[in-house]
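Every protein chain of the complex appears in place save one, which is left out.
Now for subunit A:
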Amino acid sequence: MSSSLIIGQYIPTDSVIHRLDPRSKIAIIFFYVVIVFFANSVMSYGVLALFAVGSALLSRVPFRYIMKGLKPVWFLIVFTFLLHLFVTREGDVAFSIFGWDVYREGLVQGGAISLRFFLLILVTSLLTLTTTPIEITDAIEELLGPLKKVKFPVHELALMMSISLRFIPTLMQETEKISKAQASRGVDFRTGTLKDRVKAIVPLLVPLFVSAFKRAEELAMAMEARGYQGGEGRTKLRELRISKLDISLYVLFALLVIALFMTRS
């Protein structure tokens, strides 16, 4: 177990993007995801791409980490492109491969959809790359705040998330310990048929669950002993604050929206 284990994919480069309030980041990304679907001209896509790529550059996150985030969806992007390429039968025939006609419209649509995908993934992965999980948790608690009025357990949800984050490394260490203990008793995790290997996980999971329950019980008692009585009347150490930087982001985003609608065809 490395001592610098970081949960998620946060890259601490301390850029302007990192310093933005996590609530601003989540909100802007949400609206970005919405407006991406309004683009319909080369120029409008260009404006959107400029914003996304610009943010990525500003974040100073090394290129390979961003690419890593895109890895699982490359297939999807390529697949949708090809699908559009071969299925769309509108406009003129652009060229033909292996006796299959590829239409102009297919090329355009495939390109547009893939670009859309790419932009969405790029922007959302920027969130997790530049924001710590606990900041995201705090932001979610704040953003969902209004739902408290309809009795939605916002505080409890956030607490659950932060406790999970805190215990992930602990449980990982424990899993390692148990798997070693079981391996020393002859459980084989690595070889055998798929069925055998799935079966071998049982003696790993059972002790892990038992101990997790015990931990939960003890933690609950420790929390109570330290005066925890729910979200009511609680103050918070971690403070979210909207700074000038956030305001600039809002202005920039507003300009982006205007530019987008001006460049639409």
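For this structure, a couple of remarks:
Simple rule for what comes next: a residue touches a chain if its C-beta (ideal position, glycine included) is under 8 Å from a C-beta of that chain, and two chains touch if they have at least 3 such contacts; residues count from 1.
Criterion: contacts and distances are computed from a predicted model.
UniProt records the chain missing from this view under the protein name "Energy-coupling factor ABC transporter ATP-binding protein", selected from "Hydrogenase 2 large subunit", "Aspartyl/glutamyl-tRNA(Asn/Gln) amidotransferase subunit C", "Energy-coupling factor ABC transporter ATP-binding protein" or "Phosphate transport system permease protein". Touch with the chain omitted from the figure is made, among A:38, A:95 or A:228, by A:228. Residues of subunit A that touch the chain left out of the display are 1, 3, 5, 134, 162-163, 165-166, 169-170, 173, 214-215, 218-219, 221-229, 233-239.
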